[in-house]
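Part of the complex only, each chain left as placed.
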Amino acid sequence: MALRACLRGRSGFSGVLSQLSSCSSHGRVHVSPVVIAQRRNNSTSPRLQVDLDQGTGVAVMRLQNPPVNSLSLEFITDICINVEKLEMDKSCRGLIITSNQPKVFSAGLDILEMYGKSPERCGEFWRAVQEMWLKVYSSNMAVIAAINGSSPAGGCLLSMTCDYRIMADNPRYSIGLNETQLGIVAPFWFKDTMVNTVGFRTTEVALQLGLLYNPSDALKIGLVDQLVPEDQVLATATKTMTKWFAIPDHARQITKSMMRKPTIDKMTSNREADIKNFVSFITKDSIQKSLRMYLEMLKKRKA
Amino acid sequence: MALRACLRGRSGFSGVLSQLSSCSSHGRVHVSPVVIAQRRNNSTSPRLQVDLDQGTGVAVMRLQNPPVNSLSLEFITDICINVEKLEMDKSCRGLIITSNQPKVFSAGLDILEMYGKSPERCGEFWRAVQEMWLKVYSSNMAVIAAINGSSPAGGCLLSMTCDYRIMADNPRYSIGLNETQLGIVAPFWFKDTMVNTVGFRTTEVALQLGLLYNPSDALKIGLVDQLVPEDQVLATATKTMTKWFAIPDHARQITKSMMRKPTIDKMTSNREADIKNFVSFITKDSIQKSLRMYLEMLKKRKA
């Protein structure tokens, strides 16, 4: 709990985590015994189930923030802490992220974190979103998204930060960065991550129109790498991990860092400006009004 | 006519237009009543027919510079002025560019503007070509190319500056940047625009070989987005516009600017050098000779 408490305080948050981020491109992080003592292999918050198989070196992280794995500040912090723990655990070489909720991988950023909140709170939230991206996108582990449900907006971002994406072949599921449909805008590092995944032109259209793709179309544009029947998503992810483990970790990690470092550096060097920009945008009256209308629509849908 | 006269003088040209360009990433430009008074909704030069439907917010700009919509200095200036007017018109949210000439969308830059002209005139022409690209590529409007005929060289560039390209599925039509076939070279911002559209490798081969693609191949490489029967090009463009209008303008515009700004900034900061470079290249004896041979070949073909 010490680590987590530390992470909650803003200075601790950015301090500890970004310190670790900065290590990530130089190979495995060697952790001190003090920190190791705090580690629990099968740690769980109520919102996450994390199981590390010490034999295979594969951890499975199950998102379980009902009803739709909305990425609240608390939930994102849980994810960051647990990814960080696994990162420091030498017995863990790979991470599979999947959902324990039916029909949805993650519905994306929690809109309630952006509606009617103080600028300070909005800034804290945004820093956490950045941190989650940083931790997963720069992870030394091989990270596979086992996308067993819909994955819009922030859910799509989380998927794209992984190394490989396996999606359930269910035409009712969709994935994409659909922010503009809500009147909000994906920031530059969401965009950069999508360009790295599906190229410039597809991103240009997808972001402007806020497109959500069914699995088959997502495969076609390269937004996911593989489709399998819904009940085989996790098993396929586990099996796929052996391909990634066949490569010596140091060679894979240096290569991954070489590919992603420019994108990560661009984000970290614009991090404070990006927070400022988000807070100033999201607290605008017109944007707050858009969000209120969207929330009311969601309420009506439920009723 | 005042605006247009102003645009003809070089200092006015770069002054007024680039001032407007610089606004384009900050949302809709608010125009003064004086300028509005000069606006005519269904303004036409002899070379352009522009119809704005105030109800739908869609303007259709028909290119009609016989016989093949060659982009002369005069014609380009007409295009710039009319795009600028629509940009300033709050009732206009989308622009469709199409051709009123049979079989051709636009044959590209008018070679007569590059052959036997003074360096000053060549420079003025090139500045106008840059301006047209800047105006359309950075437009706050959703811009759709309804490509109802062949679209080589500058015609392809104009198409690529739009947000979406619908082409007539007629195998006799072709599209591409074929400059090298004439012994001239597409400048870096033509190249950047093509890389943004079809990727690096396709651009590398296409530009070196001056490839023209039939509609089916253009669709395959992503140079156009959709093929429809010839008589449905404009109707499909109009219908497609509703998808773009479904997104709040501010979110779409910020996203578009985020995608294109690096490419636009690179061009504007190298604008004068690019003009100098063009003038020095095009006025070379060897290049002038190439162009003369090409013009003579065209004459023979006609005869």
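Letters A and B mark the chains in the order given here, with residues in each chain numbered from 1 onward.
The criterion applied here is as follows: a residue touches a chain if its C-beta (ideal position, glycine included) is under 8 Å from a C-beta of that chain, and two chains touch if they have at least 3 such contacts.
As the structure is a computational prediction, the values presented were derived from the model and not from experiment.
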item	value
Homomeric assembly size (copies in this file), of which only 2 appear in place	3
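The rule is simple: only the chains that are shown with their structure count from here on.
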item	value
For subunit A placed onto subunit B, the superposition rotation in degrees, Cα atoms, nearest 5	120
Separation of mean Cα positions, subunit B and subunit A [Å, integer]	39
In the complex, subunit A residues that touch subunit B	179-186, 188, 191, 199-201, 203-205, 207-210, 286, 290
Touch list for subunit B against partner subunit A, complex	163-164, 195-199, 222, 225, 243-244, 246-248, 250-252, 254-256, 258-260
